[in-house]
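Heads up, one of the protein chains got dropped from this complex, but the rest are sitting where they should.
Read from first to last, the chains carry the letters A and B; within each, the first residue is number 1.
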Amino acid sequence: MNKGMVILIVSVLSLLFACNAGENNETQTNTVTPINIEKGTDDINGTLSKQATAILNKKNDFLSSYKILESENELIIAIKVDFFQQFTEQKIEKKLEKELKEKLHTKKIKVSSDEKIYIEISKLENNEFTNTEKKKKFTKLKKLMKDNA
Amino acid sequence: MVFLSAFIIGGLICVIGQLLMDIYKFTPGHTLSILVVAGAVLGSIGWYDALIDFAGAGATVPITSFGNALVNGALNEADQHGLIGVVTGMFEVTSSGISAAIIFGMIGALIFKAKG
């Protein structure tokens, strides 16, 4: 049974390491196009998003990727941090939100490290939704972020 | 990747439980109670939520998360309603794990026959 245990452990661990290695190719270099609900994804005229992008692109040391959703001059930003920084994910989130609010001179910015928000914004990127549906999603996301009990 | 950290952290918490049972000869009841209290302690200083951010299900699946959920519920209510919130908050978040165990226990008793 001892040998069997060793084989089991080794195979499980190597499976996990394999998955881990595969994922690393995904870390985006932050040339993400922010999604602006009003004007469609091609036209990044939302200057808020542009400014936010400029700021966030400099945070490569702990930010592994992010997604921006803009609607009526409000921003929702979903961030993903590097693996080992995940212990301090929430502090990073709060710090970023404060910094963005100061630099962009608006209070209508919400940053979330919650993966659900990231997933939902990624779904919107498929562009199969109408504008009204996207706006509904926006308000739903805001509600989800508040619900964090 | 979070699956790896879930595996490792979850495994480690189980190893702690195993050591408590093997070395200190605690019964499973003792061990689980100790772990729940540990979860509550770590939850009250904010470390358990950070662990959940790092390990995902590796921290929410072990029984330690019950303690964390209970403390968080109490603290959230206290934030909103002051000191009395501590008591009322406990019952708001009696954690889905406990409810699920009770409900499925009853369903199990209804459906299944006891094996010899």
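In this text, a residue touches a chain if its C-beta (ideal position, glycine included) is under 8 Å from a C-beta of that chain, and two chains touch if they have at least 3 such contacts.
Following the convention adopted for this analysis, contacts and distances are computed from a predicted model.
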Given "ABC transporter ATP-binding protein", "Na(+) H(+) antiporter subunit C", "Indolepyruvate oxidoreductase subunit IorA" or "Stage V sporulation protein AC", the protein name in the UniProt record of the chain not shown would be "Stage V sporulation protein AC"
Contacts from chain A to the absent chain lie at residues 2, 5, 8-9, 12, 16, 114-117, 119, 140, 144-145, 147-149
For chain B, residues touching the missing partner are 2-3, 6-23, 28-33, 35-37, 39-41, 43-44, 52-53, 55-58, 60-63, 65-67, 69-71, 73-75, 78, 82-83, 85-87, 89-90, 94-102, 104-109, 111-115
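Note that in this section only the chains that are shown with their structure count from here on.
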Taking each chain's mean CA coordinate, chain A and chain B are separated, in whole Å, by 28
Residue set of chain B touching chain A in the complex reads 1, 3-5, 7, 49-51, 53-54, 72-73, 76, 93
Chain B partner, complex, touching residues on chain A are 12, 16-17, 19-20, 23, 83, 86-90, 113, 149
